[in-house]
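Right, subunit A next:
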Amino acid sequence: MKRLRIGLLIGMTALAWVMVSSSIPAYSQEDITSLKDEAFGKGQRPPAVFVHEAHNEKAEIEDCNVCHHVYKNGEKVEDESSEDSRCSDCHNVKKGYPTRPLMKAYHDLCKSCHQTKKVGPITCGECHPRKAASSAHEAEEGH
Partner candidate 1 sequence: MHGLYNFVRGPLAWVAFILFVGGTLYRLIAMLVIARKKDNVVFDYFSLFYGLRSIFHWIIPFANRNSRQRPIFTIVTFAFHICLLAAPILLLAHVLLWDESFGISWWTLPEGVADIMTLIVIGGCIYFLWRRLTQPEVKFVTFASDFVILAIVAAPFITGFLAYHQWLGYKFWLILHILAGEVMLVAIPFTRLAHMIYSPFTRAYMGSEFGSVRHARDW
Partner candidate 2 sequence: MVNMESWDWDTQEKTVSDTNGWKDKFEWVEEFQASPDGEKVAAIVKTGEAEFSVCVNGEAWENTFDKCWYLRYGPDGRLSCIVSSEMEWTVAVDGQAWDQSFGYVMEVKFSEDGKNVCAFIQQDGMYGAAINGEPWENLYSNMTNFAISSDGQHTAGSVQTEPMDEGDIFKFQSGIFTAAVDGKAWDKTFVNVWNKAFSPDGKRLAAEARMTLYDYTIVVDGVPWSEIYSCVWEPIFNPKTGAVVAPVKVGASWTLAQDGKTMWNRSFVQCWQQIFSPDASRVAAVVAPKYGKWTVAIDGEAWHSIFDDMVSDMVFSPDGRRLAAVGKNDYDYSVIVDDTVWNGTYDMLWQPVFSPDSQNVAIRAEKQGRQTIVMNGKPWKQECEQVWDPVFSPDGSKVLIRSIEGGRYIRRVLPTTELTG
Partner candidate 3 sequence: MAEGQVIDGIYFNEVWEDAGLDEGTKKLTPEKIEKVINKVLEGETGARLKVYVDTCVHCGLCSDACHYYLSHDKDPTYAPVAKVKQTMWEMIKKKGRVSPTFMKRASQIASTQCNVCMRCAMYCPFGIDIAYIMSVVRRICHFLGITPLYIQDTAHSHAVTMNQMWVKNDEWPDTLQWQEEDAQEEIPTLRIPLEKEGADIMYSVIGPEPKFLAQLLYQAAVIFETAGLNWTMPATPGWDNSDMAMYTCDNEIMGRVKRVHFETARRLRVKKIVMGECGHAFRSIYDRGNRWLAWKMHPVYVEHAIEFYYNLLKSGKIKIAKKYEESVTLHDPCNVMRGRGLYEMARYVVNEMCADFREMEPNREHNYCCCAGGGVINCGPPFKMTRMLGNRVKAEQIAATGAKVCISPCHNCHSGLEDIVSHYKLGVHVKFISDILYEVMEKPGAV
């Protein structure tokens, strides 16, 4: 009885491992772009993987200001966008006020959207892979 139960446990764990890990993709030739912001300096983790074109295509984002937003008096200005300026121009790395600190701004922006849409990476290692190549795809596959 006991042995059976342990066997079952091992089997289920293995199955779970296979299911969750099966999203590991084959190596891809596509170019990779990342959210490497000079303002961070040397970060503890590699910059987040972000293939701009592919992402937007997949996510069907057409308006730039979905991400490159402009805020005035705490309100998002609908028809303005800020792709001409760097994120760190508004989002200070260390000091948050009045805007979010840079890292938090990235995290919140990306993750909130991924959460809402229920697609895209939301855990640390998905955006900040140790081995850029393999995980970049993983990040993309998620779309």
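Behind the choice of candidates: all candidates are chains of the complex that A comes from, given by their letters.
In the analysis below, a contact is a pair of C-beta atoms (placed from the backbone, for glycine too) under 8 Å apart; a residue touches a chain by one contact, two chains touch by 3 or more; residues count from 1.
None of these values were measured; they are calculated from a predicted model.
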item: Among 1, 2 or 3, touch partner of subunit A in the complex; value: 1
item: Footprint of candidate 1 on subunit A - complex, ascending; value: 16-17, 20-21, 23, 44-45, 103-104, 107-108, 111, 114-115, 118-119, 122-126, 129-131, 135, 138, 142
